[in-house]
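Every protein chain except one is present and positioned as in the full complex.
By letter and in written order, the chains are A and B; residue numbering begins at 1 in each of them.
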Amino acid sequence: MKKLVSILALALPLAAAQAQDAYVIGVSGAMTGPVASNYAPVVEAMKAYLEHLNGRGGINGRPVRVIVLDDQAQPSRAATNAKQLLAQDKVLILLNASLSSTYAPMVAESKRANVPLYFAGAVCPKETYPPADPLQFCSTAFGANLDSQAALAFIRKNSKADVKLGLAAMAIPIARAEIDYAEGLSKTMGMTPVEKQISPPPAPDYTPFATKLNDAKPNWVWSWSPWVAQVRTFEAMRRLGWQGSYLTWAHLNAEEELARIKDPSFYVIGTNAMLEDNLPVHAQVRAVAAKANLPHPVSYLTEGFVAGMVLEQVLKNTPWPPTPQKALAAMNQVKVDLKGLRGGPLEWTKDNHFRTRQYYRVWHWDPKASRVARAQDWQAIDVKR
Amino acid sequence: MQLATNILVLASIYALICCGYVLIYRVSRVLSLAHGELMMLGAYGLYATASLFSGHPLVAIGTSLALAAAVGVAVYLALMWRMTGESVLAAVLATIALGILLRGAMILVFGTQTQHPLRELGWQNASLAIGAARISAVGLVLVLSTALVYGGLFAFLRLSRWGIRMRAAGQHPLLAAQRGIGLHGIYALAWGLATLTGGLAGMLIASDAGLESTLVVIGLKAFPAALVGGLDSLVGALLGSLIIASAEVLLIHYVDPLLSEVVPFVVLLVMLIVRPWGLLGSREELDRV
Partner (left out) sequence: MSGYYRTNYLEDVALLDTRAQKAWFALFIVLLLAVPFAVGPLWLDLANQILLGSIGAVALMLLTGFAGQISLGHAGLLAAGAFTTGILFKELAAPFWVTLPASAAVGAALGLVFGLPSLRLRGLYLAVSTLALHFIVIHAGAEYETKRGYSTGILVDSPLTDARHWYFALLAASTLTILFSLNLLRSRTGRAWRAIHGREAVAEALGISVQRAKLSAFVISSALTAVAGCLFAYFRGFVSVEAFSLYLTIQYVAMIIVGGMGSILGAVLGTIFVVLFPHAIDALMAASGLGERLSSVVFAVNYAAFGLVMIFFLVLEPQGLVGIWRRVRDWFLLWPFKQR
């Protein structure tokens, strides 16, 4: 125990000492653990991008230091990490890339220290929508209610007959809330929701849920959940002989999965451009990933890159010497050019810490060309009160 | 018809997982709470051998099955052997600890991303028609394997010498030991067989749905099935699996899909109140004090 204390005592002051001549930001993320595959790529891509900037002279001539602490999606560890980052490392901006159960402790800590809290990998809390909480910001792709609006708009536009809508979600409160919203919305758009299936997370076989959905004979199904529930419901329905079209949210692994499933009626909707777009920025992503030796497939890195670019712009607008207040002022009016990674720039205002416009694209697999293809190009939705 | 098929597939999954619980409990009165992790280990084994022997799927499957059995025996020899003779409480806690160790080791070696062993084997999970219902190829294999495994186990326990020794050791360890039956060998065999069937279940579920951490929780969900049938009866495990699977599927279809998570445990509670030793379990061990 004594040795342990001495090791800890050595490690901590060393870390604090180096913070003086760099922009310091801190991240608490689910880097390891069962849900890490959704969050770790985001954090590592963002860190790699900022390291890449450091290699080219940094921001405003100064380096950026990113301190990443693993909270394993546990609220108590997130609280401890937040305390350490704020008190010990004196970070300018606190980031969260972890499960929603870690939000409240981090929000409490950030409020106490009056440091902005930026959600970079996980679902955006309602407090970032206008009217926004002064300290909470979010750049993550998915947006509650907005996603369903865009999805149902796509379905209505692309359906040749009257839409009989099936809905599927995993039995977690966030997904259920979204699907319930979609159900209500679909009725106002002239669609008929015929069946809604909520499947509990550890289901050994999705066929019973798919059977119930299939019996209602929907021609379209919209699903918004963690990827496993979305794709397994779809696969089970196909095995039952269902021929309709399935629209679902594009998670980090969507591009890979489209190539695996190879079904032209399986659509994914999302806000982050896919590699098939082959933009110059994608070459940059590949280069940065290769240099940093990231263990994740390149298609998983867009979200993290977006976060990195947002941070770059924010810190550029933060005059030296930086303080959390100056960073906050920069975040309250920033417009970031994402170079095509999303449908348009990301803009935060004092009132709107989510973004002023959300852009959606829809993709599916094109069997003739044997590649991922766009089913619909960027459609914008304004984010208002 | 489709409902019946769904019930059959789900019941097969549960039954295959349960026979591991039953085997170990029957022989050593220990609840192996590491079964879920051992299932996952079996599935990873298939993934590893499929990548290793790509192009020879049958070799991969055979190797992974053999590996699973070997791991079971190894687990006994390394850990559970020391727990024989200790209180059952300690043995159960040891299995919990083992489960955690295995989970950590698997993440260390394989990472957390979802894997698809079937793709590595180069096979597709096609959809087949049986009358008016449809079933997936893996589902059909599941049902058939469960039937084979249970048939094999019944034959083994009733007809072969080692099987009879196992039953004897389960009934009365002290007498069996005095008769000359090597208890450690029996227990090792039980663990090997249990891990083999659990690993097979894990492989098949992973082939159907992909390999990820929720596999472990499915192992726990099969528990009520074992209990309802009687923790030391294989026939009971079959019966229990059918009952639980039917309850789940019918509830999903006719009432509310969310209940399917909770219903197995409610059935379990009802059984505990009404008939705690299960439908076909042996009564003597569970008598009141």
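FYI, a residue touches a chain if its C-beta (ideal position, glycine included) is under 8 Å from a C-beta of that chain, and two chains touch if they have at least 3 such contacts.
For clarity, every value in this text was computed on a predicted model and none was experimentally measured.
Q: Which of the chains on display does the removed chain touch in the whole complex?
A: Contacts of the unshown chain, counting the full complex: A, B.
Q: Check the options B:L101, B:L175 or B:V255 and report the residue that touches the missing chain.
A: Candidates B:L101, B:L175 or B:V255; residue touching the omitted chain: B:L101.
Q: May I ask which residue of A:M31, A:A97, A:L252 or A:L315 touches the chain that does not appear here?
A: Considering the complete complex, A:M31 is the one touching the chain left out.
Q: Among A:N60, A:T80, A:Q284 or A:Q379, which one touches the chain that has been omitted from the display?
A: Among A:N60, A:T80, A:Q284 or A:Q379, only A:T80 touches the chain that is not shown.
Q: Across the whole complex, list the residues on subunit B that are touched by the chain not included here.
A: Residues of subunit B in contact with the hidden chain: 29, 31, 33, 79, 82-83, 86, 88-90, 92-94, 96-105, 107-108, 217, 220, 223-224, 227, 258, 261-262, 265-266, 268-269, 272-273, 276, 285-289.
Q: If the hidden chain were put back, which residues of subunit A would touch it?
A: Residues 4, 7-8, 10-11, 31-33, 36, 40, 44, 68, 70, 72-77, 79-80, 83-84, 87-88, 99-101, 103-105, 108, 112, 123, 125-126, 171-174, 176-177, 295 of subunit A touch the chain that is not shown.
Methods note: only the chains that are shown with their structure count from here on.
Q: Give, as an integer number of Å, the spacing between the C-alpha centres of subunit B and subunit A.
A: Distance between chain centres, rounded to whole Å: 37 Å.
Q: In their shared complex, at which residues does subunit B touch subunit A?
A: Touching subunit A from subunit B are residues 2-3, 6, 9-10, 13-14, 107, 111-114, 116, 119, 125, 127, 134-136, 139, 205, 208-210, 212-214, 217-218, 221, 248-249, 252-253, 257-258, 260-261.
Q: Looking at the complex, which residues from subunit A come into contact with subunit B?
A: Residues 32-34, 36-37, 171, 197-209, 211-212, 228, 232, 235, 238-241, 253, 260, 295 of subunit A touch subunit B in their complex.
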